[in-house]
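Right after this comes chain A.
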Amino acid sequence: MAFGPFLLLALMEGLVTSATLALAAAGLSLVFGVMRVVNVAHGEFYMLGAVLAWAVAALVPGPPALAFLAALVVAPLLVGALAAAADGLILKRLNYDPEATIVATIGLLYMIQQATLSLYGPNANPVQAPFDWRIQLPWFGYSGYKLFVILAAGLVLLALWAFMTRTKAGLIMRATQVDRTTARAFGINVDRVYMGTFALGAGLAALAGVLIVPIQQAHYLMGGDPLLLSFIVVIIGGLGSLRGTLIAALVIGLSDGVISMFFTPTLAKILATLLVAMVLVFRPHGLFGAKA
Partner candidate 1 sequence: MTGGGVTGGGVKVWVLHLALLAVLFSAQFWLSPYHATNLVRIMVLAVFAMGYNLAFGYTGLLSLGHALLLAAGMYAAGLPAQLWGWSAGPAFIAGVAGGGLMAAAVGLLALRTAGVSFMIVTLMFAQAGFLTLLYFAPITGGDDGFALANASRRIFGFDLSADTPRFLAAFVIFALGLLASLALVRSPFGRSMVAMRENEERSRMLGYNPFMVKLAALACSGLYAGAAGAAYALLFGYAGASFATIQYSILPMLYVLLGGAGTTLGPFLGALVMFALIEAASGLTSAYFFLVGAALVALVLFAPKGILGTIRERWVRWLP
Partner candidate 2 sequence: MAALIETCGLTLHFGGLKAVDGVDFTLNSGEIHALIGPNGAGKTTFVSLLSGRRLPQSGTILMDGTDITALPAHVRVRKGIAYTFQITSIFPRLSVFDNVALAVQARGVGDLAGRTRAALARVGMEGLEKQEAQTLSYGHQRLLELTMGLALQPRVLILDEPTQGLAASEIEGFIRLVEGLVPATTVLLIEHNMEVVMDLATRITVLNFGKVLATGTPAEIRANPAVQEAYLGA
């Protein structure tokens, strides 16, 4: 293949990465933005989304598209419910102390991972894509499902944006983000907002997991990379800034696709982690984000 089409393929693969990454990172960013806590178990919610998609596909009879649609609804809801329970049982009792929350979510990460290993097993399992179109470009054929992933992620993010800016619930969340004490004084039930935010963030990660699972198999350790990449995206985009998160997801996803075609993945990851550390040290508000 010539260089041009090769680059195009890399960019398209990068766009798929960007799309799921943007979903997962938006969840992490939302949680940090509103609740001011870092959820280290975020990648496990992504993994649970993928594993639940597999389970739903195995349980729902009929055409794969139907099972997949069911998974798109069921997995994020279940994961969201789990997250809401974790919020009520653990994070709330810690009073959302930032450091204690990180320790607790590390514990949650281990527990979810091990429970999945026990119940689901160590194998990676595929889930059939809901449809099997291929789009034939002059140079290569491309999976129609992957384009669907990009589209779906875009729509969900658009809906998230509309929810945050156009609805009363979104307004309440943003008010809580700005000042939780004042929000409480105005009669906002901050506990409920936090629980909802945590569930929503987890649901977004789970949704990303469902979308990715026809491309990449479901495995109990698959949460590590998205966690790391989401961290990178959220930090570079500016902690808590949704717009910065989206831009950063695009940049990271695309460059990840392109870079991993030319460099070894390990070297790319070393550079990326060091970049994140340096951004936090020297540009704590992120590269793209306005002042936090």
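Following the convention adopted for this analysis, a residue touches a chain if its C-beta (ideal position, glycine included) is under 8 Å from a C-beta of that chain, and two chains touch if they have at least 3 such contacts; residues count from 1.
Criterion applied: all candidates are chains of the complex that A comes from, given by their letters.
A quick note: this is a predicted structure, and the numbers were derived from the prediction, not measured.
Enquirer: Given the complex, what touches chain A, 1 or 2?
Expert: Result for chain A: touching candidate is 1.
Enquirer: Name, in rising order, each residue of chain A that touches candidate 1 in their complex.
Expert: Within the complex, chain A contacts candidate 1 at residues 38, 90, 93-94, 98-100, 102-104, 106-115, 117-118, 228, 231, 235, 264, 266-267, 269-270, 273-274, 276-278, 280-282, 284.
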